[in-house]
Structures are given as structure tokens and as C-alpha cells.
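Just one protein chain is left out here, and the rest sit where they should.
Chain IDs A, B and C follow the sequence of writing; residue 1 opens each chain.
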Amino acid sequence: MTGRFGRLEEEKVFKDPVHRYIHVRDELIWELIGTREFQRLRRVRQLGTTYLTFHGAEHTRFNHSLGVYEIMRRIVENMEEREHWDSEERLVCLSAALLHDIGHGPFSHSFEKVFHTDHEEWTRKIILGDTEVHKVLLKMGQDFPKKVADVIAKTYPNKLVVSLISSQIDADRMDYLLRDAFYTGVSYGHFDMERLLRVMRPMEDSAVFKHSGMHAVEDYIMSRYQMYWQVYFHPVTRSAEVILSKILHRAKHLYEQNYQFKDKPKHFISLFSGSITLEDYLKLDESIILYYFQEWQDEADAILKDLCQRFMDRRLFKYVECDPSAQMKIWTELNQLFIKIGLDPTYYLVIDSSSDLPYDFYRPGEEEERLPIHLLKPTGELRELSRESDVVEAISGKKRTDHKLYFPKDILENDTTFAEEKKRILELLMAQEG
Amino acid sequence: MTGRFGRLEEEKVFKDPVHRYIHVRDELIWELIGTREFQRLRRVRQLGTTYLTFHGAEHTRFNHSLGVYEIMRRIVENMEEREHWDSEERLVCLSAALLHDIGHGPFSHSFEKVFHTDHEEWTRKIILGDTEVHKVLLKMGQDFPKKVADVIAKTYPNKLVVSLISSQIDADRMDYLLRDAFYTGVSYGHFDMERLLRVMRPMEDSAVFKHSGMHAVEDYIMSRYQMYWQVYFHPVTRSAEVILSKILHRAKHLYEQNYQFKDKPKHFISLFSGSITLEDYLKLDESIILYYFQEWQDEADAILKDLCQRFMDRRLFKYVECDPSAQMKIWTELNQLFIKIGLDPTYYLVIDSSSDLPYDFYRPGEEEERLPIHLLKPTGELRELSRESDVVEAISGKKRTDHKLYFPKDILENDTTFAEEKKRILELLMAQEG
Amino acid sequence: MTGRFGRLEEEKVFKDPVHRYIHVRDELIWELIGTREFQRLRRVRQLGTTYLTFHGAEHTRFNHSLGVYEIMRRIVENMEEREHWDSEERLVCLSAALLHDIGHGPFSHSFEKVFHTDHEEWTRKIILGDTEVHKVLLKMGQDFPKKVADVIAKTYPNKLVVSLISSQIDADRMDYLLRDAFYTGVSYGHFDMERLLRVMRPMEDSAVFKHSGMHAVEDYIMSRYQMYWQVYFHPVTRSAEVILSKILHRAKHLYEQNYQFKDKPKHFISLFSGSITLEDYLKLDESIILYYFQEWQDEADAILKDLCQRFMDRRLFKYVECDPSAQMKIWTELNQLFIKIGLDPTYYLVIDSSSDLPYDFYRPGEEEERLPIHLLKPTGELRELSRESDVVEAISGKKRTDHKLYFPKDILENDTTFAEEKKRILELLMAQEG
Partner (left out) sequence: MTGRFGRLEEEKVFKDPVHRYIHVRDELIWELIGTREFQRLRRVRQLGTTYLTFHGAEHTRFNHSLGVYEIMRRIVENMEEREHWDSEERLVCLSAALLHDIGHGPFSHSFEKVFHTDHEEWTRKIILGDTEVHKVLLKMGQDFPKKVADVIAKTYPNKLVVSLISSQIDADRMDYLLRDAFYTGVSYGHFDMERLLRVMRPMEDSAVFKHSGMHAVEDYIMSRYQMYWQVYFHPVTRSAEVILSKILHRAKHLYEQNYQFKDKPKHFISLFSGSITLEDYLKLDESIILYYFQEWQDEADAILKDLCQRFMDRRLFKYVECDPSAQMKIWTELNQLFIKIGLDPTYYLVIDSSSDLPYDFYRPGEEEERLPIHLLKPTGELRELSRESDVVEAISGKKRTDHKLYFPKDILENDTTFAEEKKRILELLMAQEG
């Protein structure tokens, strides 16, 4: 490398409960960790509202980003001993691993849906814009920041490098599965990472896995599948997300209606108006959001006030399973009944759908192509995983979606007013579950 | 019990990474967890600024409080099978365990020092005042809230119950050692809790431990000792605390000087003026504090601005060991040099002292008497732990204090101005360590 | 119970690395553990020759039997709180769990194949015959031993009790998966046992699982599947088993041919002649077998000597995949070549097949019917697992068999004699792998 950074005089370590230690040997990495944009990730939880379901899941994206870096460091160390690896790419790779999530804001999932922002775009802006991160990267060379951004954007020419960060089995996914399992305390999510790294073989376009390691790959895929259904799509978390996005919707709506907030929500203005700058964006973290949610508990608007109280005090919506395609008639009746009892169904009767593709392979024309996992036979032949593994085949390409209908059961069960209507609503809702 | 609560129809569980599951079988406990005051603990980290040293330590007091409750539940279950235990106290005990930290505010350590608040007093107010917690407790009987508050205040007549929550080995300490070790990832802090619970025997005034379990008790004491020095008194965490308390000091000072903040720090006003109400207090959580710290990064006051930037971006002070008693002359020179180069030593040259008594026994006249740990011989005789264990004896009653001098090394190393003075300052500082 | 045993005055515990503690509260269980027949299980490894592949797998059936007992104790404790459970069966259940493997001899797998013994039959004889175990059980009542034996033999009228010990998810399987994973060090084999026990519901004929626990059940099935392929059917272990059974075959053959052993193999005589008594059987343990194998290293018979040296020094056979149905011609040639170079193919060219049914449900007429796993919907409806789970469906009822051809590669590669023939043999063998 021709940059101004070299090796640290003495290796630095971070104590990490998942990987035991995170090892930093490069000045570049050390300085990137010290930037304010990277430190900001300490104020953004890794799993958004999941802590309302699994109280242990309070870890942040800072925590996870160090983990992804560490896994990449180990992959790179392994690969340097082998052929296909161009060691020049080492620091590009490590930086991309460390920074891949730097564009995430607070509660990204709901924010992106409501405000049409895109954390990948922000990642790019942070790496290429006027930031401390950018200044540090620049010391490695004029085109270094762009290389790092390209890896994360998957447009980097070296597809192997790209695949190590974004593919079916990449450093990102390996870390989050292990880490989220650790912090939630669930027993799923464990797999033998050390073995996966050992059987990983770099090829021109991506890493493949020795066929003898197939069961370790299967185990990884199954862990992912379990984590999706046990943790990521947990219906209680989705309830919190429903309320969260309805708060954002309502606040935006009120702003557009020239509603007078008690205090001007200055951090939100540019979000509401779609004119957010990098500087504005970097100020957003979970404390800011939670500050407003707490303030809004005292707003005059009944909906905003109620939703914020629900979120802060964790009085979430309950849910029933539903089949949105089949029940238009009931749906109409429910909406009318909600209006009748004074609950705006836009905010209080919400369908949420989840879907998951725990393993999938290339199907041309799909919006986001997912590269398949290949196994390498002793003969040199490559075989696509789902053709070799019954288990993976069973869950491949099956888009499993579940639909749930969320609503404030507490209000409906309080029958001092509209007793009749509420009883009918509850009947209709409970009948969904059949 | 004569209260209005009974057993839950179906046991509820929380997945917990430390105890695997938290089991809730009583309606009372379930309702207490659902109160807004208890939910607020989700927004207060268990270890304050420690996450700036150990990135895994992002867990909250909510997380810990459930753990203390769970340990107490197991103790009570064990004790119900034995003699000295009055099963009527069960729910008092469980409630006190759950609520023992409910009065904690954000970054308690520094807040209490600067604003002279006391989390134990707030705990009492929350339990006895006009809160959801109080309302729930009241359903158990008119005097139930007071009983719970008295247990936490250690004034409850049944000293055994008190000792289970506040003694050398209590449910609180057992949980935080295990939990803090888990989340920081350090390998200290583990001990065989199950064995401790098994050898615990209720006596009239406190629980004692079967003599055959002495090594398990020793191991616990040593874990505590290690956690103190490896985690709780870690010099980097103390650096963050130094900056945090200096921010609070500065803001208070500015307020008292009628400094005009860009936005009125409304959540702080009653703190500054010493007139904080329960309602004000319950609004305080870490998001609120961090919101202001972020805002104050743009204040006109250079000291407040700088300290807030340091805290948010984790640009902490460095430190040297020092002996505050021996070096008055150097101390005076350092202060003068700091003033000369434009750094107010009140904020930028700070001595911090830690001390620890990992195990201690009763010494009359001490402010806070710590009850000794007693071992129960097969003959029925009780022996005080430090008389039986060389290891414990070695660390008993020894107040080990270390003093560190914190300062902004980055400024001192930037020698474009006051190069001479800065060089001298660094010389003086480095000479301390000798 | 009307027996002569009651509760122990003080609970006894065994420290166990898998379940932390094994709790014994009943005199009956304590006495059973102390019998010589149960202590004998300390001299029989749980996984036979697997320690030659995974060096950690040195644990014994004693170790496992305590674990099965402990799981059963927890199941029973849970069930006692629920309806369908007859608490009278408690001790029958615990005894059966503890004793279910008591009939196992050393290296059962190969011994049973070669000598046509059956550990289940021996279990019955030990429980009902003139043994210490029998005497202890008898103190509970005249018919108590038979009850215990019937549970293990699956002929006991209470099918629920039977199913807790022998079904798709039983105490036996749960313990061995967790335990074998722990001792081998593989990361498969873990599942959330505590959750499985929590969602288990006793029905008349068997335990079912709450539908909400389906993913925990899936995870268990996948662990089993992984353990089968990663550990139980590991080709190196099978190589050790091949050699072991060939040693037994050879010794039997020599005995039948009136071969004169240097020392009379007195422990084997009744095995060879098929006239083994209970007293003879109880003397067999792994030390006895290994004693003979060591002795036989110095026998005159070249085959017995060589095989014993291979086993003791772990110079195992190598293997290639093969398709036994397709290659009769090659097979014939290989056999002839082996004979030509002086290696008896009966002992030196061995096909071994494994097969597994990780989950299967009832199919009438099958030799050993496996009861399906049922999920209990909130409505009370039961659903068979593989209809609900894609993953389980994918692996259900698929008899996956693999065939391997074992041979002494070391001899074939030593080409100082029969160089031509050996080269041809290796060509033929390597060609199998395709």
C-alpha cells in the first residue's frame, strides 16, 4: 500500500463477548473507529425495536460493525495464505467491513419506509462526503474512499471482495447471526464459524466452500432460517415497528397539516420535507428520536400522544393472523366499526406482512439477485448448494409470508363505551385466527 | 396473601441470556413489569459510561432488574422448603428485588455527585408516590408499598429478607456480576451461583452458607474483586465519568451565571435549582441527556462545547497515576501552566480516586455497616468468612485506592501554540508515573 | 408409593458438565446408582469407538444415564403440575430413565452384530434377574421391577410414560444429543431443551408439543440430523468399527477352528459358543476387551495380530465411496487381486453402509414403528410435525444411505512386493469415487 498508514506499533484489542477479542493491527482501522461518524453507531441499536421483545438485544451497530470487521480480518488472514487472493485489497476489504453499516440511522426499518431514505445511499455519502471517515480514508490514496464505497455498493470490480461482504454467507451475516443470538439469548443462531472459514476457498468471483464442509453450510442456513422466524420476524417486535412507523406517519402528517407542535421538532423538519442534508442525517440517533417521542407524549394531538405513550411504555398492539386477500368484506366492516368507536383505522388497524427467503439462488430478472452458494468437489467441480442438500432444497426459493393484523386490544376490551361495537370487533378479529 | 392478585393462568417467560429464562408466575410481578416507571429502566444503562470502554456493556437496568428478580425467585423457592422462611413474605421479597433499582436515573454516578440526588430516595418516592408502580402494589394491601420500600431501605423488620437484597452476597450483586461479565465479555465475574444457592441457609437475621460451600463463596468474593478492578474501576470508564460530570458541572455553572443557552435546557432546570419533582425525575433518561449533550456541541461556551464533543465522539482524557498527597508543588505548577495555555484546570486537570472493599465485615461506627458473611459448620457453629479463608482475609478491610490524573493529552500534544508550556506540562505529567 | 424408600433427608447432587447438576432426592434412585451393575456402566463408553475420531468423546454410559435420569426428573416435575399425569408413576419413570441402558456391553454395535446379542434383552435380565439392581427395585414392591422393565421394553400400559423414554423426542435422545455434542466439541447438537420441556404437553398416549414451539422442535430435529452425519456416521468411526468387528469375527472363527490362543480367552468362550450367562455378561466391559486386544497383538495368527495392532495403535483402514449395486465386475477383480497379494478380502476389503431416518412417522408394517411428533394447536387440534414444517418434511422418511469401501491403504502403498497388483487395486479403488 502506498498510503500514509502502516501497522500499529502494538496491536490494540477490544474485548468482545462474541469473538472474545477484536484485533486491530492497522493504523487506518484504528483511526476509522475513532471517527465521530463511527462512534455515532454506538447510539443506534443493531436490532431496532427488538429489545422490546428480547430484553437482552440492546446491542448497537457499533458493536456489530466491529464484529464484521473481525470476521473479515480472519477471512483475509486465511486467504492471504492462498492463491486467488490479491493482498493489495486487504485494507479495502477491512475498511468496507467496518463501514458497511455506517449509513444506518435510528430504527432504520421504519424510517426508510416512512421517509423513503436509504441507508446504503447514506453510507456512500458518509464515505465520500465531507466527514472524518472520508478524511481518514483519503490518507490511503485519492481513490481509496471510492474503492471502499464501491465494495459496499457491490460495484467494485473484484467480485470476490464484494462477495465477502454481501452474499449468502458473508462476514456481515455471520456476525449478526452469532451476535443477535448471543444478546437475545436464544439458542438458535449458533453455527461453527471457524469451520466455515476453514472450508472457504476464494475463487475468481466469490468464495466457495469445500464439499466436505457441506454440513457446516447447511447448519448455517438453518440457523439463519431459525433466527428469521424466532427473532427477526417476531410478531411482538413487528407490533413495536407498526407503532413506531405510525408515530412517524402521524408526525409527518401533522407537520404537513401545519399542526403546531409544542416545541418545533427541528431534527425532523428536513426529514418531513424530504430535504435532509448529510449534516442533519448524522445528528439523528436513537436518543434524538426517543427525546421527541417522550415530548410528544404531551402533545395535543390524541393519536400522536397515544402512540408515543404506547411506544415509550411498551403498551403494544395485539395481533391476529389474517389472510388479507380473502376477507374484503370483514375488512370493510372492521374499518367502519373502528371509525364508529373513534379509532382511526389508518393508525389502529394495521396489516403487517413478513417474508423471508432463507436461501435462494440466482433467478434472472429478480430485482435483487442473490448469488448462490457453491460447493467445491475434490475434483474441482462446483455444485450449487440446494442441489446437494435436501434440507436447503426444502427451504430454497420458498417465499414464506405471514400476515398479521395489529390493533389496540386494551381499548377494545375496555367496554365502558361502545360496548356493542367493541364486542363485534373482537368477534371479527378472533374469527380470523380460525 | 390477601391481595387482589393471584397466580397467572399460564407462566410467562422472558428469554434471558444470563439465566436462560426469567419465570413470572404472579400477576403482581407481571403488572409491575408493565408499569411505565419500570419500562423506563430500558432507557438507563446498567453500567453508565462503561460501554465506552467495553462496547458490549450496553445492557440496561431493566435487563438487570429482571435478573435480580429471577435470582430472588429461585432463593425464595429454595427457602420455602426450609424452616426459617415465612412464606407470607414471598411477594414482598420478589417485588423488592424487581424494584430495587427503580429510582436510578441516567448516569447515576455522576448525576448524584453533581446534583446531590440519591437514587435510593427516588426509589422510595416511586414506590410510595403517585405512580403506576404504587397503584399496582396497593392492590396487595394498604401497607404493601411501604413494606416493599422498607425492604429496599433496609429498615424492614425481617432482616433475613433485607439481607437477601442487600448484603455481601445478595441477589443484586449475584446478578450484576454475572450479567456485567456476560455483556462485557470478560472472563472474570463467573462463579457457581447454583451452588451458592444450594448451600445458602436462612437464619433469623440473614442467610448463611454451609461451611462445605466455602470455596464457592471464596470464588464469588474473588470474582467481585476482579470485576471491580477489571471493569468497574477501569481507568477509561473513569475518564468518561470525569468528562460527564464536568459537563454537568459546567452546564450548572453556566445556568447559575445566567448564560443564555441556544435552547432552554428545560429538563435540567429543576435539577440545577435543586427543586426537582417526581414527575421531572421520571422524565430523565439517557436519551434526554444525550439529546442535550448533542445540542450543547453547538453552544457558544467553549468548555461546554468541547466537553460535549469529547463525550459524544469518545475523545476522552488520558491519565497518569498520581499521588495527590505528595506533590503539592508540582500540582501548583501544573495548574498555573494550564491557566497559561488557556485550559481551565477545574475542567481539564482532574484527579479521580477509586476505592474498593471487596469484602468487609462489621466495624462499629462505620457509616455503612456491611454485614459479614458467616459459614455454618455441621455442628451449628457460625464462623465469619475471613477467619476461615486466607484468600478472603488477604483482601478484607483493605481499602485499596488508586488515584489518577486526567487531562486532554491531544491538546497538549498539539504544539502549534504554547509549545514550551505544553512540553513542560507533559514532562511533569509523565514524571508522575515513574 | 407403598415401597420402603422415601425421600432422602438431604438432596444429593452430581456435578454434571451438561446439565450443571444432577439432583437426586429419592432413596431409590440413590441406591440404584450405587449398585454394581450401574457402576459397571463407568467402564463402557457411550459412543464406542468414536473417541478414535473425536478425542473428546471419552464419556461413558454412566455419564449419559445420569443425564437421561435428570431430564426425566425435570419432565416429571413439570408434568406433576398438569392434568394427564399420574404421580404414582413417578418412580417407575425415573428408574426406567436411569436404567434404560443398563444392558449395554462394551462396543455394543459390533458385539451385537457379531455375537447376535441384544442389549435390550440384557437390560431386561438385569432388571428382573438376580442382581443388586433387582434387589433394590424389589424394595418398592413385588411388581416394581417388572414395571420398570416393561417401560423400557415399550410394553407398559401407560403409553405416555413409554413415550417419554422412547420416542422421537425423548429424555434419552435429548441427553445424548447434548452430551455427545458437548464431549466431541462439535457445534451441532445444541437445541433449546428448556423450551422443549416448557412446550411439552402430556396427552393420553404420548407427549405432544404446543404449536408455538414448532421452531424449537424443528431445531431439535435438525440437530439430530447434523449429529448423525457429523458424528454418529463419521467414516473414520465406521473404519474403527469395521476393524473391531473383524477382530471379533476372526477370534470367533479361530476358536471354532480350534486354534490355540496363547492364553485361553476365557471371557469370550461363552460368547463364541452362544451360551453366555448373566454373570458372564456382567463381567464384560471395555477393559476386558482391550486387555484381550492387547494380548492378541502377540498372537501367531497374522490376521488377528494385524487387526488388533491396527485397533490399538489406531492405524485404521482408509475408504472410498462406492456403489455396491453397480460394480460387480470390479468387485470380483478386486477380491481376486486381494487374494493374490495375500490379503483375505473377508477382513481387508469391507463394505460398510450407514443409513438414517432423522425424522419419520408411522408407516404400518414397518419393523420398528416410530411414533410421529404431534403439535398441539391452540384450538386443541393435533397436527403431525412434517405437515407443518417444510424443513422436517424435506428430511422425513428419506432413507439416506451411504456406502463406503474400507481397505488397508498403507499395505497397498508399500510396493516392495506385488507392486503391479497393488497399483491396479489402487486404480480400481480410486476410480470408485468418480
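To be clear about the criterion, a contact is a pair of C-beta atoms (placed from the backbone, for glycine too) under 8 Å apart; a residue touches a chain by one contact, two chains touch by 3 or more.
Keep in mind that this is a model prediction, so the values were computed, not measured.
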Selected residue (touches chain absent from view) among C:185, C:324 or C:342: C:185
Contact with the hidden chain (one of B:14, B:38, B:156 or B:191): B:191
Full-complex contact with the absent chain, from C:138, C:203, C:290 or C:428: C:290
Those residues of chain C which, in the complete complex, touch the missing chain: 14-18, 20, 34-36, 39, 42-43, 51-52, 54-56, 58-60, 62-63, 66, 182-186, 283, 285-291, 294, 312-315
Interface with the undisplayed chain - residues on chain B: 186-188, 190-192, 195, 215, 218-219, 222, 225-226, 229-230, 378, 390-391, 393-395, 398, 400, 433-434
Interface residues of chain A (partner: the chain not displayed): 13, 20-21, 194, 198
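The rule is simple: only the chains that are shown with their structure count from here on.
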Inter-chain pair with the most contacting C-beta pairs: A-B
Chain centre separation (chain B, chain C; CA means) in Å: 52
Rounded Å distance between chain A and chain C, as computed from the means of their C-alpha atoms: 44
Mean-CA-position distance for chain B and chain A (Å): 32
Interface hub residues of chain B, defined as touching at least two other chains: 20
